[in-house]
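Dumping the structure here so I can ask a few things about it.
Note that one protein chain of the assembly has been removed; the remaining protein chains are unaltered in position.
Moving on to chain A:
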Amino acid sequence: MLDNFTIVNRGGLCLYSYQPSASVFHGVGLHPVDALISNVLLEGHASSAASPYIVGSFACKWHLDNNVGLVYVAVYRHAFPIRYVDDLLDSVPAAFESHYSAAASKPKAPSPTNIDDFDETFKDLLLRAETAAEAAKRAGKAGKANKGKASEGKASKAKTSHAKGKAEALPDADEAAGDEASGDGDGGDGDGGDVPDGKPMTPAEKRKAAMARLKARKGGKGGKGSKGGRGKGGKASRGKEASSPAVSTKKRGKVMRTKNKLSKADEEALAASLAMNADGSSASARKQALAREADEEALDIEVVKGGVALGDIADELSSSSEGGPDPLEDGDDAGSSSKPKATTGLFSLFQTLTGNKTLAEEDLEPVMAALAQRLEERNVASEVAHALTESVASNLIGQTLPSMTSVKYAAKQALTEALTRILTPRRKIDVIREAHAAREAGKVYSIVMMGVNGVGKSTSLSKICYWLRQNGFSVLIAACDTFRSGAISQLQTHGKRLGVDVYEQGYGGDPAAVAKAAIGRAVREGIDVVLIDTAGRMVKNSPLMKALAKLVEVNLPDLILFVGEALVGNDGVDQLMGFRQALIDHGTTSRNIDGIVLSKFDSVDDKVGASVSMVHASGGIPIVLVGTGQNYTDIKGFSVKGVVKALMK
């Protein structure tokens, strides 16, 4: 069941909300829509709308309409996925936009008034989608019973039920499907497997992808399409006549099939047959009425019900019923080549000057590729660079460019903003402030440093120690690197220089126990802060990772810092995610990495991308401190502005 459907503008005003049960989100904490906006849409993860975002027991799917600045969100129980969510997210935006431009004089400026009567339209769309999905599901079951014969039957059924938009149409459809299945047995069994009952919930993206694939495999898919079309024809004729047309349909089906295997050369024949089918379906009086009532839209939505293979063709079917002699060619042209044509050359320049240019994917692709490359050159992990630019592009497509702005400039601007947003920490970690608060509460503040070998854990720790000492805190260092020989004496050297005690129990001990004992001593002696140094370890070393998780679990440190090198590219992300995952896998507490210390920042010049990779991939773990040299004083705060500037210059 759909728990909530919300249309919200970018300013946060809820323009329409459908929620059958008023109390469904009580006690959930953050409303799923709010969670989606603040955790996904504002964090540069918006590119992959194909997979739902999960908040608690709810799942959200969304659609961005950048031209009018609206977000459509559907919320449902994630344990009960809904088949028709994608259909709904496809059909509602168009309906809402037409509704809304009719209601408001200026379609570009969402006026929150006059749109209250959208409820009816929405419920109608919802009912349609529901019944269609239901029909598709039942058709799928029938198809199973008939061993894959029902691919036509389903298409016809989906069409029937959809065009009618009512459940009462279903019995008819079922009948038709049954007839169809038995009559067209030969035609169906070849491709029945291609249209399993799960297909109707294929996401919109997949359909688009399939559309692209279709261009490559026109002939092969055409076969299915013709079948779908023929199914309708067959059913229509059967509605009135006896079984003889069924035979002829079958024959035609076979002819078609062999032809389709020859692919290219038969497109015209196929087109002709499609057109014929369209005629066929309008032959019977009832179907005529249906066709008139539902025409193109019906076909469109039928696409969704019919699944990938049928769907793609049905698009073309609709264009063929519009009378194009070569529907397949037409369909392709409309999809791919007409847009770029319109936006090249002088016309595009003119549009830029007048500020009427609407950004399309084709415009953004080269610019975004260039920007992604630039990010990669600045050491941003390649997957992060691509995810980021894709997310920025998905936020730009459909927007209208301001006048005198080039696509490149707009894209750069948007990326700059996205980077700033991502790097700006959601929760500011102020070590001094928190240590101060702990001291006032009479507690010991404990910090754990972790990371792989040689990234500078001990050095960073000594710098933090110096900084804390400067601010009047008493510090104890816990030497929990009981693994690497020389680790303890290294810390003792630091401790001597800084005038800080080092708590150690020699090599080979249990790090968790050492840390526990150190904290215990700090409590007894009234020391403010305990800095816990751990052994460097590789993510794949599972015994050591378990030991680390145990240390965290036993001591529940107030701050867990991951030390990462600023030099690394893709590795940094893997390391961070590995540590995080290990703490989740091996630990039972919810404690995890709170922040990142970026070491060796002085050695990277403008290749500051590691910071972006780590923050983005980890979903917003902030960079707390930056190490910039060999001295105790070489520790700095992280400047978002500076890093963004270095990345974008």
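Assume a contact is a pair of C-beta atoms (placed from the backbone, for glycine too) under 8 Å apart; a residue touches a chain by one contact, two chains touch by 3 or more; residues count from 1.
Heads up, the rule we're going with is that contacts and distances are computed from a predicted model.
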Q: Pick from "IBH1-like N-terminal domain-containing protein", "Signal recognition particle receptor subunit beta", "non-specific serine/threonine protein kinase" or "Protein CLEC16A homolog isoform X1" the UniProt protein name of the chain that isn't shown here.
A: "Signal recognition particle receptor subunit beta"
Q) Can you list where chain A touches the absent chain? A) 6, 8, 10-15, 17, 31, 33-34, 37-38, 41-43, 69, 71, 112-113, 420-422, 424-428, 430, 432-433, 436-437, 467, 470-471, 601, 625-626, 628, 635-643
